[in-house]
Every structure is written in structure tokens, then in C-alpha cells.
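A protein chain is absent from this complex, but the other protein chains hold their places.
Letters are used for the chains, namely A and B, taken in the order the chains are written, and counting of residues starts over at 1 for each.
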Amino acid sequence: MTKSKPRITVEDVRRLGALAKISTTATEEEGLRRELASILEYFHVVDQVGDGVTIDELKWDAADLRHDEVGPSDPDGVLKGVPQRKGRLVKAPRVF
Amino acid sequence: MSVRGAAKGVKIGLEIHCQLTRLKTKLFCSCSSDYRDKDANELVCPTCFGIPGTLPVLNEKAVEFAIRIATALGCEVAGTTSFYRKNYFYPDLTKNYQISQYDKAGGVPIAAGGHVQLDKKKVRIRRIQLEEDPGKLTYEGTIEKSSYSLVDYNRAGVALVEIVTEPDFESAKEAKVFLEKLRAMVEALGVSDGELEGAMRCDANVSVAGGGRVEVKNISSFKEVEKALNYEILRQTTFSGTEPSGVNETRHWDERRSITISLRLKEGEQDYRYFPEPDLPAVALSREYVASVRRGTPEVPEARAKRYVEQYGVAKQIATELSRDEPLSRYFEETAEIAGKGPEVANWVMGDSRERIQKMLAGEGKRVPPQGLADLLRLVDQGKATRDQARRVFREMLDTGKSAEELAGNADVGVLSDEHAVEQLVDKVLKESDVAGEAKDNPKAFNYLVGQVLRAERKADPKVVARIIRKKLS
Partner (left out) sequence: MGKLALSVRETARRVSAGEVNLEEHVASRLERMPRMDRDVHAFLYVAKEEAIERAREIQKRANRGEKLGRLAGVSLAIKDNICVKGMPATCASRILEGFVPPYDATVIEKIRREDGIIFGKANMDEFAMGNTTTSGAFGPTRNPWDLERVAGGSSGGSAAAVAASMTMLALGSDTGGSVRCPASYCSVVGLKPTYGAVSRYGVIPYANSLEQVGPIAKRVEDVALLFEIISGLDARDSTSARRTAAKRIEGVKGLRVGLIKEFFGEGIQEGVRKNVLDASAELDDLGAHTEWTSIRSLNYALAAYYIVAMAEASSNLSRYDGVRYGASLEKGSADWNAAFSKTRTECFGTEVKRRILLGTFVLSAGYYEAYYLKAQRARSLLRAEFKRAFEDFDILLGPTMPVLPPKLGDKVTPLEDYLIDVNTVPANLVGIPSISVPAGFTGGLPVGVQLMAPHFGEETLFSVAGAYQEATA
């Protein structure tokens, strides 16, 4: 079954950008739209694959999982790389 | 219309997040999960901090605890369960995605389909899933005045179990009762200290009279739940007709002003792009594994009470009360297993000896083992002692630690089986008593007469005495 090609619009590009926190200028948008459209069109070759094919997955036995024993933390190691801090707290932009 | 009056067509569903505070470590790393009262960003490691290149490693006990909850709620545990990424940006998420579970597009949460019986209502459980808690966002001063936020990631990665119910609640009160029952349950299961601040949080879905479903978020405590739900029911009932129905909305509970506020989210912003977590294989939950977890699970009072009714024939009221006391329940069971007389043992254990038994189980005084009580009850059964006598003997057993046989050897214990002797006693009492005439119709007088006979002869069987007196009076 061949799905109809998605018409990817500039609005779509902006929406994707909003989801991914990547902004695009007006000039970039049209170029991106064309690129994405051509790549997505190529992706459609996977339509040949039936929907009934089982997807392989890795499996673990529950009994083999990590034991609930406390290990060392590394607060100094991770805090050292934080660009903006206030004392031990990490500074982030204000969220409404 | 009043808030208290039953609003028509109210449907409430709950989404509860319960921290597994009894775990020692976080869900996906070995940092301690005991974050309360710690310095900010103390319990963090490269993994829970989201440092590039790190990988999640699942905590086995979290899986066990989730299965305990699932079992207590009567849910079916999945044969294989898997984790999904929920993608969204927020400063309290170290990876800007949350590792969670999903029940669509091939995802299988750890358990689904159970129910909780409230007094007159059955509440269906849709699903149970494991997920990680985000960090905590705070502000210096007020949120409006501050130009930045501050994040503490101690809580990031702590294990949560999300419990989602069907919209079976019809009032805020029902929801509250359910939540309290749930809290008692997770404590009894040994998986969470539900009373701890932030250990149990709840979002709700509310709709009235077939209108749109409103999600209410940011309810900080169970106390607030009832307020928030009542407010929202009133709001929807009042405003239905002026707003388009069928609109789904998200609202935020403002505790300070006791109202819900619309969050007016832009469309498309909530696309979480769920997909299977590629760093975590699916977890196979074999039947043996689930069975062994179940065996190790503390029994919750509800299940225990049910079992006492079904297995031991104990009356429902007594079973319910008895089941809430764990040591007493154990004592009851062990005795009942030996004596084989469920209702009797239950009456005994819950009767006037109850307090003394509880004290004994707490370590005070001498111990009467279950076998001892069973022996005593056997004496009553065999007609070698009356119930009254047995009660006295039991008190002595608790005081002295002596066995039933030993103590029953004394003159006070034993049943006078010679009916003729009893009849003589009855005649004597009837002759001497002034209330003999009233006794036929007056129960109080009748009992007085029985008591008089017993005072004269302690070994008389009250049942036999009563029978003979009744015969004489008629």
C-alpha cells in the first residue's frame, strides 16, 4: 500500500522547529522545505514493507537486572561543567 | 446549585504518581533516592544528570515494587514490558525527554486492567507504568520577579509508578476516599511512604454532563484534590452551555486562589513523539518471576480480609477489622490453622482478650503460642470447660505462661455434666429468689437467675442451666 506523499509545507518546517527548539529564518525555511520534501519522498521506499512484519526487539530477563544498592554519586564532577550556577543550584531560564 | 449536591453526569479519572520511596536507588542509576533534606545537587551522577554518553540501567526492585502494586490492584502483569521516551523540553528534565512507558503503538506498560472496590463503587484501573521523576524547579523570590529559575536535580531519576484510573469517580469525595485507600495500600505493600511530602501526586480528568474533558494539573496534596475537583465540577456545571462542549482542555490548580486556570496551550505543542527507548531492552517478566514477587509481597488488609472470609469463614465485619492488624492477623491464622475453627478463633482474638493478646505480641509478659490457644479451645470443644472458664484460664495463661492443661487442672475448671445436680441447684435458686416469677417474661431477671446458679457452681454449663430454668418456668 503506497501512502500518499506528505505535502510538507513551510508551516510544517516551523512546527518541527518549535518541537525541536530550532528556529529558522524565512530564507532558510523554503530551502529546508524542499530538502526535507525530497528526502521524505525517498524514504517512501519503505512502503514496500508490509504492516504485519514483526519488529525484532532485544529482551532482558527481569531477574538479571541491576540490584538496588547505592553506588557513589559525583556531584562535584557534574557541577564543575555547569555553565551558570547559583551556589549548588543550576541556573536555567525562567519558565512561565 | 450547591457544591455539595450531587452534580449530574460527573466523571472523574485520576492519574496518580507514586514515588517508590522504599527503593534505595533511583530508577536508572545507583544514586541514592533519599533526596529529602539534602543539599541541592548532591545526589547526582553523570547518568541522572544527563551527561552525554551515559546510559540508563534499570533498577530490578522498581520492577518488583510495580508488580506488587499491580497485584494489589488486581491488575494483569504484562509478559514483556518496555520503556518509551516521552520527548519534550523543560529545565527540570536532564535529557529533555523522560523515560517512561506507553500503551499505544506497540508499547506495553508493566500492568493493566484491575480494580479497587470502594464501599459502593468499583473503580477500574486502566494501567500502571514505571517512569522517572524530573528534578525540581525553584525561584528566588517570586516567579514573576525572578529573571531565571534554579534547578535541583536530586529528585531527577527517582522511580515513580503512575496509576491511571478509568473515569469512574462521580464525586470529589469518592476520589479522595480512593486516594487515601491507595496511600494506605502502598504503605502496607512496603513500596512507598505515602505520607512523605511529594511522594504521591495526582492529576485529574473531569467532565460534567458529557461535556469536554478537562485535565487538572498541579494538585500538590490529597487535601487539595477534593477542593480542586469540587471547584472544577462547579465551574463546569456553571459554565456549561456558554462554552463549546467536547473541547478538551488543560487547567492548572492555583492553590493560593483556589481556582483552576486555563493553560491555553498552542496546538501541536503536546506532541511527545513517543518511541521505544533504544538504550533499554524490553523486560521479560516470566510467570516464575512474577510468582516469586507475589510470594514476597506483604498482603494488603483488603486482600487479607477477603481471604479470611473465604478461607476461614470469618464474618466480614470481624475479618475487615482483624486484617488491619498485621501481628494479630498472623496470630489468628496460625491458631486457626491448628484449631481449624476460623470463626471461633477470630471471635476469641477480637474479643475481650484482644488488647492483652496485642500486648503479648508486642513483647509484654508471657507468650501464649498459637498451639496453646488452640489447646484451650479444644477443651471447650470437648466440653471440659465452659467459655467463661476458658476466658479466665486464658488470662492466667497470659500472666503465668502456663499451659491450658496445667491450669485447667484446678478446681475452677470443668463442666458439671450431671444434669440432675444442676437441676437441684436450679430448684434451690428458684426457691430462694424473688424474681423467679418475673423471669419467664423478663430476660434481665432470667439472666440474673442463670448467674445465681453459676455463682453457686462455677462448673455449671450456662447453656444447660438456661435450658433447665426455662423448662422449670414453663
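Keep in mind that, in the parts below, contacts are C-beta pairs under 8 Å (C-beta built on N, C-alpha and C of every residue); 3 or more make two chains touch, one makes a residue touch a chain.
This one's a predicted model, so the numbers in the text were calculated from it and none came from an experiment.
**Student:** Which of B:96, B:286 or B:400 sits in contact with the chain that's absent?
**Tutor:** Only one listed residue reaches the unshown chain, and that is B:96.
**Student:** Write the list of subunit B residues that the hidden chain touches.
**Tutor:** 46, 49-58, 85, 87, 89, 91, 94-97, 105-106, 147-149, 151, 271, 273-275, 278-281
**Student:** In the complete complex, which positions of subunit A touch the hidden chain?
**Tutor:** Interface with the chain not displayed, on the subunit A side: 3, 6, 8, 12-13, 16-17, 19-24, 32, 35-36, 38-40, 42-51, 53-56, 58, 60, 66, 74, 77-78, 80-84, 90-95.
Please note the rule applied: only the chains that are shown with their structure count from here on.
**Student:** Contact residues on subunit A for subunit B in the complex?
**Tutor:** Within the complex, subunit A contacts subunit B at residues 15, 18-19, 21, 55, 57-63, 65-75, 77-79, 81, 86-96.
**Student:** Spell out the residues on subunit B that touch subunit A in their complex, using ranges where they run on.
**Tutor:** 23-25, 29-32, 39-46, 49, 51, 57-63, 80, 82, 89-91, 106, 137-140, 143, 146-153, 268-269, 271, 273, 276, 281-286, 289
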